[in-house]
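Data block below; observations after.
All protein chains but one are shown in place.
For clarity, chains are labelled A and B in written order, and residue numbers in each chain start from 1.
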Amino acid sequence: MIDFITFCDYTGTFAFAISGIRLASAKQFDWFGAYVVGVVTAVGGGTLRDVLLTATPFWMTQASYLIISALALLFVIAFRRYVIRLNNTFFLFDAIGLGLFMVVGFAKTLDFGFPVWTAIVMGTVTGSFGGMLRDILINEVPLIFRKDIYALACVFGGIVYYLCMQTALSVPMTQFIAALSVFLMRIISVKYHISVPVLKGDSHYIDKKSIL
Amino acid sequence: MIDFITFCDYTGTFAFAISGIRLASAKQFDWFGAYVVGVVTAVGGGTLRDVLLTATPFWMTQASYLIISALALLFVIAFRRYVIRLNNTFFLFDAIGLGLFMVVGFAKTLDFGFPVWTAIVMGTVTGSFGGMLRDILINEVPLIFRKDIYALACVFGGIVYYLCMQTALSVPMTQFIAALSVFLMRIISVKYHISVPVLKGDSHYIDKKSIL
Partner (left out) sequence: MIDFITFCDYTGTFAFAISGIRLASAKQFDWFGAYVVGVVTAVGGGTLRDVLLTATPFWMTQASYLIISALALLFVIAFRRYVIRLNNTFFLFDAIGLGLFMVVGFAKTLDFGFPVWTAIVMGTVTGSFGGMLRDILINEVPLIFRKDIYALACVFGGIVYYLCMQTALSVPMTQFIAALSVFLMRIISVKYHISVPVLKGDSHYIDKKSIL
């Protein structure tokens, strides 16, 4: 099971790095800048998690993550034309990474002795913060706030994780089911255009400070 | 006095969360995204303070802050039409929160053994960084850099805190006076349009790197 998780972890890293590099290339970043965006997308969530847990960020003692991101850059450069047609494949990889990263963040937070609700939050941070950083770096309003169900799929998966913990399921099976829940929630919400209602606002709010 | 501070802390959290949620709704965020912006606005300053102090962020062991932010979301959803008319009320809450958060940040930093000037900086960070994050998340130039006196009111309050520490005043009285100073400074600067002079620049500066 550890091998399977490592496989998914690296697959998720690759998919997240690709997603960052593709968006950076759409903004005419140079290769190095695109690599940085790819790395940040892939390791950003886990880094914030580790900083909040006051732990050493995972990628600082393990070169694999930077190497996988470099491979993702070479992949995009080499297969530029074909990459665009592989949208669905990458979307699936990204959803797998989201589920796996959530599980990793959830488990690590429990290991550090925090309560379940903190683990849910940290699992969500691990899964979705990298994509948020990516959008800030390329100066877009983070997509996760406006499209589909993304971070919320992690919250859902975290709740499933907690519920499975109350049963006799083994740890690997619990983690598999939780990751699968995130994955399915993400796929279903995109496929059937399920989204959280928009909070209808009023642009007058923006000027609130000038009123007193 | 601890109860009074807790009351103000929660009130400030509620007001800051509302401010984030209102601005997010003006940008058409969905409910979940608006909730995230609300939470970040409310706990962002204290989180950066705790990370810089290498302490565990306060909200990770205390669910109250996430719950209060959820109440703020429900409040905005339920009273959407009326919220806009309550501008002044929320402005006051926000200013109370600013003062209280500054005091909490100042005191915690001194507790960790840092000098007074560090406490002033950390008090200011605690009070104002959440609002800065909020503006970055909704992709606006942070307002605190261009309008009224905001972060500077925290610096002023921090100096007042330090001056009161030199007297025979009790700790709660010192904290009350410091928070009140921030609050009044903020109110007065908005009411009488007092602001820090703009640093007149020249857009040529932007191109500086191309000259050598």
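Here is the rule we use: a residue touches a chain if its C-beta (ideal position, glycine included) is under 8 Å from a C-beta of that chain, and two chains touch if they have at least 3 such contacts.
Bear in mind that the values here come from a model prediction, so they are computed numbers and not experimental data.
**Q** Kindly state which of the options A:Ile21, A:Ile68, A:Met102 or A:Val182 is in contact with the chain not pictured.
**A** Counting the whole complex, the residue in contact with the absent chain is A:Ile21.
**Q** Tell me which of B:Val51, B:Leu86 or B:Ile177 is the one touching the absent chain.
**A** Selected residue, touching the omitted chain: B:Val51.
**Q** Check each of A:Leu71, A:Leu163 or A:Val190 against the chain that is not shown and name the one that touches it.
**A** The one listed residue touching the chain not shown is A:Val190.
**Q** Give me the chain B residues in contact with the hidden chain, please.
**A** 51-54, 114-115, 117-118, 121, 136, 139-142, 144-146, 149, 151-152, 195-206, 208-209, 211-212
**Q** By the contact definition given up top, give the residues of chain A that touch the hidden chain.
**A** Touch with the absent chain occurs at residues 19, 21-34, 36-37, 47, 51, 54-57, 60-61, 63, 66, 76-77, 80, 84, 87-88, 90-91, 136-139, 143, 147-148, 187, 190-191.
Definition applied: only the chains that are shown with their structure count from here on.
**Q** Please tell me the distance, in whole Å, between the geometric centres of chain A and chain B computed from their C-alpha atoms.
**A** 28
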